[in-house]
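Here the structure comes first, spelled out in structure tokens, and everything after it is commentary.
Missing here: one protein chain of the complex. Every other protein chain is in place.
Moving on to chain A:
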Amino acid sequence: MWDWDYAWSILPELAASFGTAFSAMAWGFAMACMGGLILVAAGRSRLAVLRLPARGLVQFIRNTPLLVQLFFLYYSLPMAIGIAPSAFVTGVVGLGLHYSTYMSEVYRAGIEGVPKGQWEAAKALNYNGRQTWFTIILPQALPPMIPVMGNYLIVIFKDTPILSAITLVETLLTAKNLTSVSFRFFEPYTLVGVLFLIICVIFSFLLRRIEVRFNRHHLGSKQGASRSFGRRKHERTQPNVDNREVFPG
């Protein structure tokens, strides 16, 4: 059933097709990070005209399937606005928009994980708003967000095959095109799965390294002596975010 020669012959083309998947992931992730920032800022705003639409948009996007959103963006929206961006641009926007709502939740949980007393201490010392954010709040809110954000990077990567539904020739559609020429279905899809598995494992390994590195740096490498006291524990809990597992277990 399995033809090694055929498998080897299509491997280069399949591997190359990950280029599109990677750039869709990277742009989508960047957009999700930025969009999440905007959503969390608007969602925390004192102005209802900012807060309510932001919260509404988050609910709307989270409660509709990504595939439906993509179809809407690719097929319906151009009819309304009269311009039709490419499948790649639409796909990136779709992924970015979708995951920006999850990312805003990561930010929100990270920020709310910083105890209220920290804000109050900052106020008592007369820090202004900007100083409070950059010297007190974010340095404490960011480190626990890193692994969760890394998780979403992988989740977005694994979602890139969905973009084949709006005609983006990424890895899955490349495989499908191969099957329609060779009429061999076993090797192309199996290879796609195996390649995704390998890449995701490598990704999460790298992310763990970054996480450890980041935390070590964050733990204050400036001072040598106190390091011997072991890992400094935050006087706070990890943010309770909607942490979609990349791998079960």
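Simple rule for what comes next: a contact is a pair of C-beta atoms (placed from the backbone, for glycine too) under 8 Å apart; a residue touches a chain by one contact, two chains touch by 3 or more; residues count from 1.
The definition used in the following text is that contacts and distances are computed from a predicted model.
Asks: Given the options "Electron transfer flavoprotein subunit beta", "Acetolactate synthase small subunit", "Fatty acid desaturase" or "Ectoine/hydroxyectoine ABC transporter ATP-binding protein EhuA", say which is the protein name UniProt records for the missing chain.
Replies: Options "Electron transfer flavoprotein subunit beta", "Acetolactate synthase small subunit", "Fatty acid desaturase" or "Ectoine/hydroxyectoine ABC transporter ATP-binding protein EhuA" narrow down to "Ectoine/hydroxyectoine ABC transporter ATP-binding protein EhuA" for the missing chain.
Asks: Which is it among A:G19, A:G117 or A:G193 that touches the chain not included here?
Replies: Candidates A:G19, A:G117 or A:G193; residue touching the omitted chain: A:G117.
Asks: Would you mind spotting which of A:A16, A:A30, A:L52 or A:L125 touches the chain that isn't drawn?
Replies: A:L125
Asks: May I ask which residue of A:Q140, A:T160 or A:T174 touches the chain that does not appear here?
Replies: Only one of A:Q140, A:T160 or A:T174 touches the chain omitted from view, namely A:Q140.
Asks: Take the complete complex as the reference. Which residues in chain A touch the chain that isn't displayed?
Replies: Counting only chain A, the missing chain is touched by 115, 117-118, 120-121, 123-129, 131, 135-136, 139-140, 218, 220, 222-223, 225-226, 229, 232-236.
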